[in-house]
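One chain of protein is taken out of this complex; the other chains stay put.
Just so it is clear, A, B and C label the chains in written order, and each chain counts residues from 1 on its own.
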Amino acid sequence: MAIAKRLAAEFIGTALLLAIGGGATIAARRLAAGDAAMALLVSALVGATGLAVLILTFGNISGGLFNPVLTLSEAWRGKLRREHVAPYIVVQVAGALAGVAAVHGMYGLDLMAIPRQASGGGGQWLGEFVATFGMVCVFIGCGRARPVVAPFAVSAYVMAACWFSSSSAFMNPALTLARSIGEGGALRLADAPAFVLSQLAGAAAATAVFIWLFGPARTAVRT
Amino acid sequence: MAIAKRLAAEFIGTALLLAIGGGATIAARRLAAGDAAMALLVSALVGATGLAVLILTFGNISGGLFNPVLTLSEAWRGKLRREHVAPYIVVQVAGALAGVAAVHGMYGLDLMAIPRQASGGGGQWLGEFVATFGMVCVFIGCGRARPVVAPFAVSAYVMAACWFSSSSAFMNPALTLARSIGEGGALRLADAPAFVLSQLAGAAAATAVFIWLFGPARTAVRT
Amino acid sequence: MAIAKRLAAEFIGTALLLAIGGGATIAARRLAAGDAAMALLVSALVGATGLAVLILTFGNISGGLFNPVLTLSEAWRGKLRREHVAPYIVVQVAGALAGVAAVHGMYGLDLMAIPRQASGGGGQWLGEFVATFGMVCVFIGCGRARPVVAPFAVSAYVMAACWFSSSSAFMNPALTLARSIGEGGALRLADAPAFVLSQLAGAAAATAVFIWLFGPARTAVRT
Partner (left out) sequence: MAIAKRLAAEFIGTALLLAIGGGATIAARRLAAGDAAMALLVSALVGATGLAVLILTFGNISGGLFNPVLTLSEAWRGKLRREHVAPYIVVQVAGALAGVAAVHGMYGLDLMAIPRQASGGGGQWLGEFVATFGMVCVFIGCGRARPVVAPFAVSAYVMAACWFSSSSAFMNPALTLARSIGEGGALRLADAPAFVLSQLAGAAAATAVFIWLFGPARTAVRT
């Protein structure tokens, strides 16, 4: 598949992912009327469902990564060409911003002014590390052992991480950035770097464990 | 499969789809007693579950479309004969009306007098466009890459769209029509055309993207 | 597989199905503390999940029917020997009673004194007819087209039917009987026959439709 089509798929997929996650979060908070558990139940279910569906839809075109840490992990394991890393990350970030813009268009800006969920600190950074570590374990381990169900496994893990982690489980630098811009974001822009560093550390640890377990990736570079 | 049997499958499937969606919406509103998030959680889960099951049950007979925009998209991509488009749409609309009638029989007419959910406007039309665009992306993209799981992916997307879209995510002209007739519908009949136009535009955009990505459909016309 | 092992599988499976459904209903009502939508959401999800798991566990031994109307439908379509119909129904009813007894042992009898859910009448009988009609459509149609996912489809349909039907969606004479005995049942024993008749009519209609669509079952009698 030509690189232009792969980048288009990453862009559309990341944009729809953020539109689904952001729109559902707004609708859930509005309808739940203060019931925080119901709001998170809906956000986590709908966001994870959207992720599974988008991997199934765009995965065979671009890999369906939608996430810079997975882009880097794939390149480290030799499954993505190094010269494609930067373009992938650029369109992932651009898609995330487009998705947030679609949410603004659907719901209006003022509705985005929701309370910030995350502010960092040791417990949250540990949570982000553990959550991303587990997500990359599932991405690599299930993607190797049971590739057919990997989209569902990654999605299901993300749903679980939204609940078990103390950090809101962003696990994705593009999403972290897009949701920390502007007044209504989920975290402050100044707090974003520490989250991204925790994500990179968790992803690196998981990638290292699986390289120890199985050696370098078996399959060829995606061309 | 003879065209009469295929039309029977589209009719029964669309009728059961509307009976499931409509009955669940009534039961959920009644039991949820004002908890709007719970009512939508149940309606979205049950309606999407019904869709998946009905595609699995009738898909190998008629395609399991149950939706005029998918009928048109399939015809554009050369996967449905043009002379079958009109009969398909007729039985889809008739089935939708039969499903609403079954709900009236089960619950009585007065219970149908629920508040109208949708009334249109720019944000809702954008929502309907984005929701239908994504649904047709999933229908074509997953149907091409992973046909075995496509019924689940379309269903899961519909559940997500019920939450993320600002428009109630009808995404289906037959459903839009059947639920805008009479006193207890989900939207006013006068608002229906703008929703249907947004649905057609979203479906056309997604179909065009996938024709660009992959060219014309690979498989033969369903006969 | 020897008939004794098949009957043992139907007995254990039906008993676990009723233990799961009954225990979850009690726990859900107790924890939900008056939130009727939450109680039904949990009962429907857990009961349907239990059904899927039990079909996957015992299906290759006995067919995983756990339900007299499916036993009769299978016999009509030539997939179950006629002389096995009566023993199957006997162990299905016995298993259902054993499952209710296990619930009594776990929770104590007084907790079973929950309000009766269903009392019959035209709308409920229509609901039971439609629900059972759809269930048998899914059982036959998906079982023929996509046998690998049929356990999930039947289970998902049952979850949906718990919500959309006006009748509580028993859809199973053994379950109807076991849950109408004693003080704490879901319906009165005197109301049970009309429910069972509606179930038989819905199952017969769906079986007839699929015999028209596909002719007699393709596969041999299970021996």
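Following the convention adopted for this analysis, contacts are C-beta pairs under 8 Å (C-beta built on N, C-alpha and C of every residue); 3 or more make two chains touch, one makes a residue touch a chain.
Please read these numbers as outputs of a predicted model, since none were measured by experiment.
By the touch rule given at the top, the unshown chain touches A, C in the complete complex.
Within the complete assembly, A:160 is the residue of A:1, A:75 or A:160 that touches the hidden chain.
Residue-wise, the contact with the chain that is not shown comes from A:138, picked out of A:18, A:106, A:138 or A:192. The set of chain A residues touching the chain not shown comprises 35-38, 40-41, 123, 126-127, 130, 134, 137-138, 141-142, 145-146, 149-150, 153, 156-157, 159-161, 163-167, 209, 213. Even with one chain removed from view, chain C keeps its contact list with that chain: residues 5, 8-9, 12, 16, 19-24, 27-28, 31-33, 35, 38-39, 41-42, 46, 49-50, 52-53, 56-61, 102, 105-108.
Quick note on the criterion: only the chains that are shown with their structure count from here on.
Separating the CA-averaged centres of chain A and chain B is a span of 29 Å. Distance from the chain A centre to the chain C centre is 40 Å, each centre being the mean of its Cα atoms.
Residue positions 35, 38, 41 of chain B each touch two or more of the other chains.
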